[in-house]
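Below you'll find the structure I mean.
Apart from one protein chain that is not included, each protein chain of the complex appears where it belongs.
Naming follows writing order (A, B and C), and every chain is counted from residue 1.
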Amino acid sequence: MAEVLAEERKLLEVKNLKKYFPVKAGILRKTVAYVKAVDGVSFHINEGETLGLVGESGCGKSTTGHTILRLLEATGGEVIFDGKDILSLNKREMREARKDMQIIFQDPYASLNPRMTIGEIIAEPLIIHKLARNKEERREKVAWLMESVGLAADHMNRFPHEFSGGQRQRIGIARALAVNPRLIIADEPVSALDVSIQAQVINLLQDLQKKFSLTYLFIAHDLSVVKHISDRIGVMYLGKIVELADKDELFNNPLHPYTKALLSAIPIPDPEYKKERIILKGDVPNPVNPPQGCPFHPRCPMAKDICKQVAPELKDYGNGHFASCHLLEE
Amino acid sequence: MEWREIVYKLFKNKISLVGLAIIIIMALVAIFAPWIAPPRNPAEPYYIPRAGWMSEPQPPSRDHIFGTTEGQYDIFYGIVWGTRTAFMIGFVVVGASTLIGIILGTISAYYGGWIDEIIMRITDIFMSIPFTIAAIVMTTILGRGITNMMIALITFNWMSTARLMRSQVLSVKGEEFVQAARALGASDLRIIFKHVILNTIFPVVVQASMNMGSIVITASTLSFLGIGTPEGYADWGQMISFARNWIIGGQGNALKYWFTVVIPGTAITLFCLSWNLIGDAFRDILDPKMQ
Amino acid sequence: MLSYIVRRLAILPIILLGVTLLIFSMIMRLSPYERVSTFVKDPSQLKGGVAQLDELIEKHGLNDPWYMQYGRWLKGVFRGDLGWSESAGMPVTQALKERFAATAEITLFALIPVIVGGTFLGIFAAVHHNDIWDHITRVLAIIGWSFPTFVFGLIVLMIFYGVLGWFPPGRLDNWALSIVNSPEFTNYTGLYVIDSILNLNFRVLGNAIRHLVAPVLSIAILWWAYLMRITRSSMLETLGKDYIRTARSKGLKERTVIYKHVVKNALIPVITVSGQMLIGLMGGLVVTEAIFDIRGIGQFLAQSAQQLDYAGVLGGAIYFGFVLIIVNLIVDVSYALIDPRIRLE
Partner (left out) sequence: MKRLSLAVLVIALVFVVSGLVFADNNDTFVDIDMGNIDSLDPHFQYDSASAEIVANVYENLIQFKPGSLTEFEPLLATEVPTVENGLIKNGGKTYIFPIREGVQFHNGNELTPEDVKYSFLRALIQDRSGGPVWMLYEALFGVGTSLKSISSEVVRVDDPKELTPEQSAEVYAYLEKAIEIDGNNVIFHLAEPYPPFLSILARNNGVSAILDREWCIEVGDWDGQPTSIAKYYDPTKEADPLYYKMNGTGPYMLTEWVNGERTVLTAFENYWREPAKIKTVIIRSVDEWSTRKLYLQRGDADSVHVDAQYLSQVEGMPGVKVIKDLPRMANTVGIMNFNIVTEGNPDVHSGKLDGKGVPSDFFSDIHVRRAFSYAMPYDIFIKEAVQGRGQKARGPITAQLLGFDENSPVYEFNLEKAEEEFKKAFNGELWEKGFEITILYNTGNSERKNAVDMLKFFVEQINPKFKVNVRGVQWSTYLDNLVAGKFTIGFMGWGADYADPHNFVVPYMRSDGAFGGVKGENYVNWAKENVDPLINEGAVTVDPVRREEIYKELQNIAIEQALDIYLYQPEAHYVFRDNVKGFVYEPTLHPGLYFYDLYKE
């Protein structure tokens, strides 16, 4: 019941988010073009829910995550978190807001300061937000956090290079949890890990979600990873969301040819299922100079003339299943 | 890597141990200078007492165990008190210019944009003035003296540190752990001090330790040009420059005045050598690929 | 890349303006009486008493506001006239031109032995990493680096000229100077080595080279040490790289590994150092020039700074700024040409 109630509350709403990177050239370093890394992305996440965001590398999914947290400044759009417009907060207010939204990074090797001990790393958010009254309390909290993510508390004085990738990612998770956040953006948290470890970390994240009633934006480049953890899934291509639907709906009834192609790449354990693998032609186009019309058309096996001229809009095809494709409109 | 580990490795490396030993001995000489070479006038201990006014240097004797240099300045006294000068010039100049370099380099790289542009152009401007010109003009304006000489040295010695620091910070700034700290809501100051500087400082430390030695040489060149420490001040560089007109020897004996060059020369070389050995060892230790 | 070059060159005037303003404002902090000391170089020249100083201040406009004095100078610069250098006793442009040849010649001839010798020592030390040869080379190099130039220079001079009589100071012997200054001899570049080849006068060529040996040697001692250290550490770094391990594991001979794979990659920092050295040498070597009786840029700059000859100092700064920016540009460009991973932006 509680879940049903929670579903009705939008914790995060992203409206028409844009992040363009200028391309400078020439003697005067003028901006000659923009890389539209995120180009009008809109979605929402309900409280307690996990939204998976999937796409090939370079599609702008990580940029979306960073822009929501204002690790990058957005070019346009709105990010509404718990009713507040995050993008309009000033520096001080933003720092306060960061308590509620955290991030877990992709690379467990690069995301931990090599010159700080684990204890210091996990304690840092406590210090920044003054979440402990004294050293003793801080220590206790750090120990408790470490145990929560499955690390031995007596490793507190060790340095990151003494840990394995999976353990490091747990440290990163503990650090994110330290501020007691409501939303965690997991930016490809397992893509750098061995497959055997991946499941452990995903399980941990799921356990923690229940324990701390967390909301996740889970970013991955692979549908198989988000399958287990997500409630809904968005598919991104070239800075845009091309399809967004409930997990089951998306897997069973993919509408967009790109989603179909991605799905066809997942190995299915069921031998009965006859797999028709769709191989995408060509590479992801240069984001500085994206194709006119539907950005996917050069690689789309079913592209028509209209696809080359008009960009399709993201439309609701029932049951909260959004997709943007001209083929569906017929 | 941890500090304790670095220190441990520093001690394990034999060659750097030699450097460390020399520095420690010199530091002891500096500390106990008033007992090793009691000043004639305690109010101005840094001025080498003169044993007369003759220009010809006098060889080592009972009264002057290292001899006297041009103008009859006692070499032993100058060497002992010069140790203090060397440390002072080294620490103050290298310390201050490294600090300036770190601050400017970090600000420039961390904030980027027009701040970076301005700071780097200022750095360019300072680099475009030949050091000797700058030092001469500055000492002319400020007046001769050790403080003014150090100010001149600091003013034109920070640029390479700033550039080094900038390139270091630029490479660290994009790292995920810095992003992580920002996501946690850490302030700029905290990010700079706790995350950025801590991860960029070591090459700067290596550079600084090597600079410790060469700055004393630079100071001696200033003395050679007549703009260094005041004449008669206990300063190795100046003592060598006193030897300038006697190095090539007396009549029929090319080595007649060897002591005016060899003794202060050895002091400078040992000082410079030790800091360089320590710096070299530092670099070998800190470079993870050397492990 | 072209736009990068143009952009860097476009910064040049800004830098030069900044440099000259900085120096000028420094000099302008002195009183007119201090600045008039350019024209009265010693108490023995105080013949006319203090009243003469006021006349000189008036005559040279030293009492005008700084912007007027700077403006006067700048106006001359735009006309290609860098002013009169009182310390050199000739126009600044002429002084720079005459002294440039001496400095350029030394630089040219120092660069080759320094780069060859320095890199060789560096490779040698790195190959013998942490054994006795490494230590000996390093300590010798540091000693070379730690001894003031004037001590080394004078010792070199004493041995090779005073005792052996092989390598005299100056740029040429007097007889050769008379040839060089005679109308039959065409001065193409002012660099005697090059000019004598072009004039097919090999006696002068031999003489010019003889005079270059001692100063080049004393410069080399200093820079060998520096270059050796850089090469050594860059070699060591490359030796630790994966592809070297691969090469070794393929069973290649150690010699082949080092000369085919390591050296090529380790030499990239040599470009930086050569650039720095070029800048350092072209800026003039006050001490070396003084000892070896070479009228170069360094002597000129030190002299004009000491005598507060601001036209000389500013002219020198402009020259040096040019050298600095051009050489740095060459270094950057050659980096990009050698290492395809580097892109100039």
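By our rule, contacts are C-beta pairs under 8 Å (C-beta built on N, C-alpha and C of every residue); 3 or more make two chains touch, one makes a residue touch a chain.
The shown structure was predicted, so the numbers you read here are calculated from the model rather than taken from an experiment.
Colleague: Wait, the hidden chain, what does it touch out of the ones we have here?
Modeller: B, C
Colleague: Quick one: which of C:Ser3, C:Ser37, C:Asn130 or C:Thr272 touches the chain that's been left out?
Modeller: With C:Ser3, C:Ser37, C:Asn130 or C:Thr272 as choices, the missing chain is touched by C:Ser37.
Colleague: Among C:Met90, C:Leu108, C:Leu198 or C:Ile268, which residue is in contact with the omitted chain in the full complex?
Modeller: Looking across C:Met90, C:Leu108, C:Leu198 or C:Ile268, the contact with the absent chain belongs to C:Met90.
Colleague: Could you tell which one of C:Leu96, C:Ala110 or C:Leu157 touches the chain left off the display?
Modeller: Touching the chain that is not displayed is residue C:Leu157.
Colleague: Quickly run down the residues of chain B that touch the omitted chain.
Modeller: So the residues of chain B touching the missing chain come out as 50, 52-56, 70-71, 139-140, 143-144, 226-227, 230-232, 244-248, 250-252.
Colleague: Contact with the hidden chain only, please: which chain C residues?
Modeller: 30-31, 33-37, 39-53, 55-56, 58-60, 84, 86-91, 98, 120, 154, 157-158, 161-162, 165-170, 173-175, 177-178, 181, 203, 206-207, 209-210, 213, 290-293, 295, 306, 308
We take it that only the chains that are shown with their structure count from here on.
Colleague: Please name the chain that ends up farthest from chain C once chain centres are defined by their CA atoms averaged.
Modeller: Ranked by distance of C-alpha centres from chain C, the top chain is A.
Colleague: On a C-alpha centroid basis, what's the spacing between chain A and chain C, in Å?
Modeller: Here the centre of chain C sits 56 Å away from the centre of chain A.
Colleague: Touching residues of chain B toward chain A in the complex: what are they?
Modeller: 1-2, 175-177, 179-187, 190, 194-195, 198-199
Colleague: Inside the complex, what are the residues of chain B that reach chain C?
Modeller: 15, 121-122, 124-130, 132-133, 136-138, 140-141, 213-214, 217, 220-221, 224-227, 237, 240-241, 243-244, 247-249, 254, 261, 265, 268-269, 271-273, 276-277, 280, 283-284, 287, 289-290
Colleague: Sort out for me which residues of chain C touch chain B in the complex.
Modeller: Residue list for chain C touching chain B: 11, 14-16, 18-19, 22-23, 26-27, 29-30, 34, 135, 138-139, 142-143, 145-151, 154-155, 157-158, 162-163, 229, 233, 236-237, 240-241, 283-284, 286-287, 298, 301-302, 304-306, 308, 313, 316-317, 320-321, 324-325.
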